[in-house]
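For this depiction, one protein chain was excluded, whereas all remaining protein chains were kept in their positions.
Right, chain A next:
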Amino acid sequence: MTTLGLSTYKTVTEEDVKFWFKAASVSKFPSNGGACIKYKNKQIAIFNFTREGTWYACQNLCPHKMEMVLSRGMIGEENMEAKVACPLHKNNFSLKTGKHLNGDLEAIATYPVKVKDGFVYVGFSE
């Protein structure tokens, strides 16, 4: 059994992307909600923010209690900054920057997403 810590997750920006991972078809992601995908040893939460018309991805691991749950969180926005609320204790993280919005936990890693031909791709640097 592998328990993967925070060090597994590092923010990837659009420029850093070396490889676009074909994650799953668009239909797997509820509108205005998220689902989790596996890439190598990583769990990535992907959100289909339909209201904004934007897709976001971040680590599925909540840095508070180290549980793989962020994809099941509710998404929303605070001052128009897209965010996800962890389902366990409602810690809010920005989906744009990963910043913890209602406290000072470590920021979560975010990843670029693109949609092509009905599939969702997540950008990784390795």
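Quick note on the criterion: a residue touches a chain if its C-beta (ideal position, glycine included) is under 8 Å from a C-beta of that chain, and two chains touch if they have at least 3 such contacts; residues count from 1.
Everything below uses one rule, namely that contacts and distances are computed from a predicted model.
When the unshown chain is looked up in UniProt, the name that turns up among "Transport permease protein", "4Fe-4S ferredoxin iron-sulfur binding domain protein", "Nitrite reductase large subunit" or "2-oxoisovalerate dehydrogenase subunit beta" is "Nitrite reductase large subunit". In the full complex, the hidden chain is touched by chain A at residues 1-5, 23-24, 26, 28-33, 35-38, 43, 49-55, 61, 65-69, 72-80, 82-83, 85, 87-88, 90, 92, 115, 118.
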